[in-house]
Every structure is written in structure tokens, then in C-alpha cells.
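Could you have a look at this structure, given as C-alpha cells, before my questions?
As you look at this complex, bear in mind that one protein chain is not there, while each of the others sits in place.
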Amino acid sequence: MDERILIVDQINKKIRRKHIIKNVSMDIKAGEVLGFLGPNGAGKSTTLRMIVGLSKADSGSIVIAGHDISKNYVKAMQYVGCMIEGPDMYNNMSGYKNLEMLSVMGDHADKEDLKRVIELVGLENRIHDKVRVYSMGMKQRLGLAAALLHKPKLLVLDEPTNGLDPQGIYEFREIVQGLASEGIGILISSHLISEVQLMCDKVSIINNGEIIRHAPVETLLSSQEVVWRTSDNLRALSVIESLGVDVELEQEQLISSVDASRIAEINRHLHNADIDLVHVAIKEKTLEELFLELTENQKIM
Amino acid sequence: MPLVKNEVMKMLVSRKPYLILVLLVVFIGLFAYGEQYSYERSIERLENISEAISFNWENLARQQIKDMERRMTSQYISEEGKVSLALEIEQLKYFIENDINPITPSAAKFAGRFAEQGILLLLPLLVIILAADIVSGEFSTRSIKVLLTRAVPRWKILLSKLIALFIMITLVILLSSVIAIFISVFFFGRFGFDEPVITGFSMFSGGLNVSNVIEVSQLEYLLLLYSLAWFVCLVIGGITFMISVLVRSTSASIGIIMTALIGGQFLQFLLSDWELVKYFFVTNMNLPNYLSGDFQVVEGMSFGFSVSVLSVWALLSVFISFVVFQKKDVLV
Partner (left out) sequence: MNGLKKMAWPFMLITTLVMTILFISGFARVISITGSSEIAGTSTNGQGVEISSQVDKEVEGVSGNEDAKNVILIIGDSIGAGVGDERNLGIGGRLLSLMTFEEADTYEVVNMSVPGATTSEMKANLLSGNFDKAIKEAKYVFVSIGGNNLNRMRGTEVSLKVIELEERLSEHINDLEDSLTYLREANEEVEIVVLGLYNPYGDSSETEDVRFLHEWNYQTRLVLLEFDQIHFIALYDVFKVNLNLFLSIDDFHPSGEGYQKIAEYIKEVLVSL
């Protein structure tokens, strides 16, 4: 049995002749948290909307828990809970009423389920107030509760930490990790790269409608950099290059992604060449830097 | 379907029902007051004219009866004409027996007039308030996202909205009639449900067609009129529903349908010259006219025709709504 909760296979979408989503693919296993990153306008939201049925893909397939969304919409959607670009509920009604209305749609959720999700997101005290008076954070929690109501196997969250304070973000992370440990596949799109770094197992980076990187977080982060500052950077550059190592000179710094084990060797050669070391350090690349680097010269279409 | 219950709840929770209630009470109150006022003035005028002789409607009525009875005995009037005359005599006799001046307003009569007048603009307006934002409202508050990301097919969601609208329209029509009756009773003091009404007149060039004339009680007549109002409002509801789905903006929806309604009133004048106008839904909205024969009907239009035109418009609107809704990408 395929344990992948979500399989997105080569989906494409054109809007008014512009090819805005090109052959995007990704997959999520049960218990996995996939971070979906990309600059504004890259196509994150559009892709997510296709996954949850708000838009239709022109080609390709989207399979959730074994059901193709275009052929078996109802069955596929049974396993999905989502919050897309904001938890927009009915303002004139209480949070409880909102959830109650949603509970009768599709697979019936009962009062127990309502209680469960309300407690999970921590809204017990305010759940009977009208949504109109909720703060942004409370609305997000309510949205999350709504998404979890029908015990989904796939949770799709678009910018879920929007408007949350650090405390809220922390709690959110806890909830997400808790859900993942229960075996729910989670797709989070965010622009808070630091958060993604902390929460996700895998990352997909999209730009201009195409996935440009897709890998586990560790792999991406295991790229380290070694930084030298010497008395004579130009000569040092050629010395290091002659060792067969890729290195770049950037603003008084020699940067290379060489393996840390070769640092001692390189230092020796520099020393032999009469070059003094001012500074040498190993820098761990953050996801942010990686992200910016990857999307650097690519303009938004 | 519990979905329908959700939709109805949404409609009730918004301020709309209150608005409708207020509008109804205000308009009916004004209208009733106006009727009472003009009735009192008519009586005044008639009494003034007769000077020394006080106005006696009863004599006039008896005179009319004698006149009609005489005409009936003539061999030269058609069977149908005789029956029609007989009915009118019956009606006048009722008024004499119960000592009611035929022009006295009553709650029942008023409620009927309200339906006849309201069917063209006021009642549709109420329907528009209900229907215009039924879909477009969800788009503007973006709650449509929550609604559509459920394990429920889109057509079911739209259908539940449609049924909820149907329920609300039916209830509003009921409410209108009840308010009309009770407010006017307050003004006129009489229900008048048993009064006979003769209906079934139709006009055609040359005169009155009396072949279908029958007598019913005011209560029955009210039922007839409000059934027509109900039908017309359902049609307007359907069309507004479609506009709401297509346009996704509540204010634009309201603008469009109001323009159609009001513009249609003007088009009425071109009715005799421009063939196509009779296929427009607005020109067919005056169904009570087919019962009372108040004014001439254009060649080729009949009750059946108008009902068909309205039905086609409604069905087409609903069909288009479903097709468009099913395909639409939700981008809010």
C-alpha cells in the first residue's frame, strides 16, 4: 500500500494563456511535514488551491489517500482539512456555531469531535463569542479547528502563522508536530523560513511556477560554507583553486562550500605560500540564505 | 438536508429579515393609511354632491340590480352574458343584505390590492434583498473557501442555497399577506373574507370577455393573488440567484436586477410595437391582470404565455447557475 497521503503529479495550469504552474510534482507520506516555499507570486497559493479543489488543474493528477480528486472528489476531500489564505468564517455567528455548521457537511462530525478540536487549539473560553470579535490569532485557531474537525489525513495550511505572536507561533508548532506524530501528512506554505526550518521534514521550493528544489531539510542545510579572510586574498584565491576546490572571492571574503575536513590542508597550503590567516570559520547555511540564493536572479513573471 | 438548515440559518442571522420586516410594515402601513384616507374623501365628495339628498348607495345598487335583471330576461343576450349578469346581481345582493357599501375597504380587499400592486416592484425588491448576496456574499467575505473545501460536491452546496432561498421566499410571501391583513384590519376594522368577488374577466379589443367569469370569496381570491405573487417572486429569486453566481459582487447583482425591473416597466410602453418585448420576463410579471381584466393585454399574450415565459427564464437561470458554479476557480 502506498503510504503516501498526497501525490501531486505534473500538474499544470494556465490562466488567460499564461502558463503559471508548470509540471509541479510533490508527495507527502503519513506523518511527514512538507514545507512549501517560494517568493510572492511564485504559485504557492495556486498550487494549494488545486490540491484542495478550489481550482482545477489543466493537466496532471492529484491523488489524496488513493483517490484522484478530479474523479472522486467527495472521497478525496474526506481526507483533507485545510486553511487557505486566512480562516474566513461567518462573522455574525459564534465560533461554536461555525464549527457546528461545518460538522454536518460531509462525513458527520459529532459533538465529541467539536470538543476535541476546540480543546486542541485552546479556544474553550471564547468559543461561544461571535467571530466578529476574535483577534487574528483566535481566528487562526478557529480555522485550524475547522480543518481538523473531520479527522483529516492530509492537512493543507496556507500561511497559517499569519498574525500570530511568537507565543502563538510556538504553540502552533507544537500542535503541528503533535499532529504529525499522529500520522497526519501536513503541507505548510509559509514565508517564515525560520519556522519552516523548525517544523518541516521536507521542503519544496517553487519559483515562477516550477519546483526548483525538493529535498529533506537536512540535506539542504547540510551545505556548509567555509569562510577565509587572509592578508592577501587574491593570491589565496589561486592557491585554493589550484587545490581543485571551488572558491569565490566576495568582498574581502573567500567563500567555499568545501568539506570541513579539508580546512586543515588548505590552511597549510596558504601558510606555505606565505599568506597570513586573519579569520577562518565554518558557517552553516540557513534555509533563508539558500532560498534567497536560489531565487536570486529569477524575476517574478 | 441539514445543509439547507445551515443556509437558512445564515440568512436569518444576517440583518436581512429585519430589513424585510421593517420595509413591509412601513409600506403596508403607508398604503393602508392612504386607502383609508382616499375612501373617506370619496364618501365626503359623494355626500357633498347630493346636497339635500344624502348619498344612498343602497338605492343605486338596487337600481343596478333591476336594470340587470331586466336585461337578463331579454332573449337577445348570450348565455354567458346571462351568467355573468347573474353573478353580478348576486354580488350586489350580498352587499345589500349585509349592509355593506361595495366600495368600503376591508382587510381582505386591501391585502388583495397590495398583492396586485406589490407584485411588480415591492415584493420582488424583498426577494432581491434575500437573493442577491446569497452566493456573491460568500465570495466577498471569502467564507466560500471554507464552504467549498468540504467533502461535499459543489452542486449540492448550490442546491442547498437554492432550497433555502425557496423556503425564505415562501415565508416572506406568507408574512406579507399576514402583515397586510393585520395592519389593514387595524385601519379598516373589517376582515371581509366572505365578501364575494367576481373574477375571470379579460379584456380584448372590443370589450370585456365574460366567458370565464366566476364568483369566489375574498379569502379565495386572496389565495389566488398570493399564489401568483409567490410564483413571480420565485422566478425573480431564481434570476437574481443566477446573477449572484455570475457576478460575485452583491452591489452589482442588485444593480443589474433592479435595472432590469425598472427598465422593463418602461419597455411595457413599447409592447405593442416591438415583438421581442413580450419575451422579456419583466413584461410578464403582471399576472393578476389576467384575472381582473384591468387593462388591455397585447395580442398573443395570455396567462399561459406569461407563465411559460417566466418559467423558462427561471429554469434557464438555475441551469446556468449550476454550470458556472461547478466550473469556477475560487480565487479569493
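The letters A and B name the chains in turn, as written, and every chain counts its residues from 1.
Quick note on the criterion: contacts are C-beta pairs under 8 Å (C-beta built on N, C-alpha and C of every residue); 3 or more make two chains touch, one makes a residue touch a chain.
Every value quoted in this text rests on a predicted model; they were computed, and no experiment measured them.
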Item to check | Chains on display which the left-out chain touches in the complete complex | outcome: B
Checklist outcome for this item: From B:I96, B:I167 or B:L267, the answer for touching the chain not displayed is B:I167
Checklist entry - If the hidden chain were put back, which of B:F31, B:F187 or B:F231 would touch it? => result B:F231
Checklist entry - Residues on chain B that touch the omitted chain in the whole complex? => result 5, 8, 49-50, 53, 55, 59-60, 63-64, 66-67, 69-80, 82-84, 86-87, 89-90, 166-167, 170-171, 173-174, 199-200, 202, 206-207, 211-216, 220, 223-224, 226-228, 230-231, 287, 290-291, 302-304, 307
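Here is the rule we go by: only the chains that are shown with their structure count from here on.
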Checklist entry - Which integer distance in Å separates the CA centroid of chain A from that of chain B? => result 58
Checklist entry - Can you name the residues of chain A that touch chain B in the complex? => result 49, 52-56, 73-75, 77-78, 80, 82, 84-93, 97, 101-102, 104-107, 146, 150
Checklist entry - Of all residues in chain B, which touch chain A in the complex? => result 2-3, 5-6, 9-10, 13-14, 141-143, 145-146, 148-153, 327, 329-331
